[in-house]
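Here the complex is missing one protein chain, while the rest keep their positions.
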Amino acid sequence: MTKLIGENVLMRIFIAEGDRYEHRPLYEALVEMLRKEGFAGATVLRGVSGFGAHSVYHSQKLLDLSADLPMIIETVDSQEKINAVMPRIDEMMSGGMITMEKVRVIRYT
Amino acid sequence: MTKLIGENVLMRIFIAEGDRYEHRPLYEALVEMLRKEGFAGATVLRGVSGFGAHSVYHSQKLLDLSADLPMIIETVDSQEKINAVMPRIDEMMSGGMITMEKVRVIRYT
Partner (left out) sequence: MTKLIGENVLMRIFIAEGDRYEHRPLYEALVEMLRKEGFAGATVLRGVSGFGAHSVYHSQKLLDLSADLPMIIETVDSQEKINAVMPRIDEMMSGGMITMEKVRVIRYT
């Protein structure tokens, strides 16, 4: 097994489960796009509650938020590769947030 | 759609599902507090196993941990806003851990 060590960018895309892009779930469309663009991997996490991912919630009851749970799509790659897909992501997003930060990476291949 | 780019702080609060504050789940109380204080969003993730979030586990069997699963509450905002709610968080916590790190943020509104 080879161990590659380097520095990359962790990109985390915060959206809502109900967000859609071209008649399908946005998180699914984003993951498929990242795969087609040759990203090494992506991980989709579903939150159990939250607020603010996309929709405006008027309710005071936390339970009512469950209809549109927050989701996070995580990927780690070079800044260049992330910059290259950013126009595509901008076009797909209809709300939400993206965070980016430098991380040290070890890849086992 | 407007795209706002800036730098913010990612705060992640690690607690246990069983932690309580004033007779209700602590994670629920924290999310509601963040919303009332005007944070833009929060995401609650529930772990599938772990240790150390709050309780002391005497068992050697990992399965026994499932009774009190770890939870992470994530929010991204300015350092000032996070500093402002920290005394409130200190008061609510009965164990656990908080991490903070600077992140680049893109918000779509």
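By written order: A and B. Residues from 1 in each chain.
Here is the rule we use: contacts are C-beta pairs under 8 Å (C-beta built on N, C-alpha and C of every residue); 3 or more make two chains touch, one makes a residue touch a chain.
These numbers were taken from a predicted model, which means no experiment stands behind them.
Where subunit A meets the omitted chain, the residues involved are 1, 3, 8, 10, 27-28, 31-32, 35, 39-46, 71, 76, 101-109. By the touch rule set out above, subunit B reaches the unshown chain at residues 14, 45, 47-53, 62, 70, 72, 90, 93-101.
The rule is short, and it goes like this: only the chains that are shown with their structure count from here on.
Computed centre separation for the pair subunit A/subunit B is 19 angstrom, with centres defined by C-alpha atoms.
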